[in-house]
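Removed: one protein chain of the complex. Kept in place: all other protein chains.
Our next item is chain A:
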C-alpha cells in the first residue's frame, strides 16, 4: 500500500502542495470568485422580486382604472337614461297640452253650435207663436165674427202652447 509505504518520504510534499493548491482554490476561487457568482444570483433574485412587485402594482393600477372607468360608464349611462326619460316626459307633456287645447277648441265649437241651435229653436218658436196668434185671430174672426186683439190672441196662444 503506497499510502503507508511511501508515507515517510512523501508526507511533506503532499502536505506542502495540498496547502498550496487548496490555498489557491480557497483564496482565489472560494473568496474571490464565489461571492461574485452569489452576488449575481442575489442580484437576479432582487431583480425578479422587484419586477414581480412592479407587475403586481401595474395590475392593481389597471384594476383601479377599470373600476373608475366602470363607475364613470355607469354614471354616463344613468345620465343618458335620465335624459331620455326627461325627453319622454317633455314630449308626453307637450302632446297632452296640445290635446287639451284641441279638446277645448272642439268643446267651444260644440257649445257654439249648440247655442246656435238653441237660438234658432227659440226664434222658430217665437215665429210659430206669432204665426199661431195671427192664425188664431183670423180663425176667431171668420168663425165667430169676433175680432180679438193681437195681444189677447198672443196670450191665448202662449197659454195653449204652455199647456200643450
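Methods note: contacts are C-beta pairs under 8 Å (C-beta built on N, C-alpha and C of every residue); 3 or more make two chains touch, one makes a residue touch a chain; residues count from 1.
Going forward, contacts and distances are computed from a predicted model.
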Given the options "ATP synthase subunit a", "Probable succinyl-CoA:3-ketoacid coenzyme A transferase subunit B", "Cytochrome b" or "ApeI dehydratase-like domain-containing protein", which would UniProt use as the protein name of the unshown chain?
-> "ATP synthase subunit a"
Residue list for chain A contacting the dropped chain reads 1-3, 6-7, 9-22, 24-26, 28-31, 33-41, 43-44, 47
